[in-house]
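Take this structure first; my questions come after.
Up next, subunit A:
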Amino acid sequence: MKLKEKPTWRELPFACCIPEPGNSVYYKTGDWKTLKPVVDKTKCIKCGTCWIFCPEYAYEEDEYGYFESNLEYCKGCGICARECPAQCITMEEEVVE
Partner candidate 1 sequence: MAKRTGIEVSIAIAEAARQADVDVVSAYPITPQTHIVEHLAQLVADGDLDANYITVESEHTAMSACVGASAAGARVFTSTSSQGLALMNEIVYLASSLRTPVVMALANRALSGPISIWNDHSDVMNERDTGWICIFANNGQEAYDLTLMAFRIGEDKRVMLPVMINFDGFILTHVIEPIYMFDDDEIADFIPPYEPVIYLDTDNPITMGPVGVPDIYTEAKKQQEVAIRESRSVIDEVFDEFAGRYGRRYRAVETYKAEDAEIVLLAQGSVIEAAEAAVDVLRDQGKKVGAVELRLWRPFPFDDLREVLCGTSIKQVVVLDRCISFGGPIGPVLSEVRSALYLEKDKPMVVGVVAGLGGRDIHLEEYIEMFRIGEECLRTGKDAGEEPELVKIVGLRE
Partner candidate 2 sequence: MVEIRFHGRGGQGAVTSAELLAQAAIKEGKYAQAFPAFGAERRGAPVLAFTRISDEVIKLRIGIYQPDVVIVLDPSLVKAVPVVAGLKEGGLVVLNSKKGPGDWKKDLGREDVMVASVDATSIAMEELGVPITNVVMLGALLKAKPLVNLEPLEGFIAQRFPRIAGKEIKAFRRAYQETRVE
């Protein structure tokens, strides 16, 4: 259930709590970025350092064990590119047409 964005005081959940766990997925922060991480899979050693360091939990592991940033949530901070021990992540300008 997605909460109404502007509930009346009667509709607002009791004590202004958030009764739905993990509902921050509805809040897509991916459009904040100017740079996006691009992973060179030929250099990637699948260590998961990017996944650990990402402050937005945007990295997801795919079926082959590679890590890819979900660009709907990635804010483009570049921490992953800086921390990657294989230096396989580069920050590139995101082109929006």
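Things worth noting here:
In the analysis below, a residue touches a chain if its C-beta (ideal position, glycine included) is under 8 Å from a C-beta of that chain, and two chains touch if they have at least 3 such contacts; residues count from 1.
Per the selection procedure, all candidates are chains of the complex that A comes from, given by their letters.
None of these values were measured; they are calculated from a predicted model.
Shown alone here is subunit A; of the other chains of the complex, listed as 1 or 2, the one that touches it is 1. Per the touch definition, subunit A reaches candidate 1 in the complex via residues 5-10, 12, 14-21.
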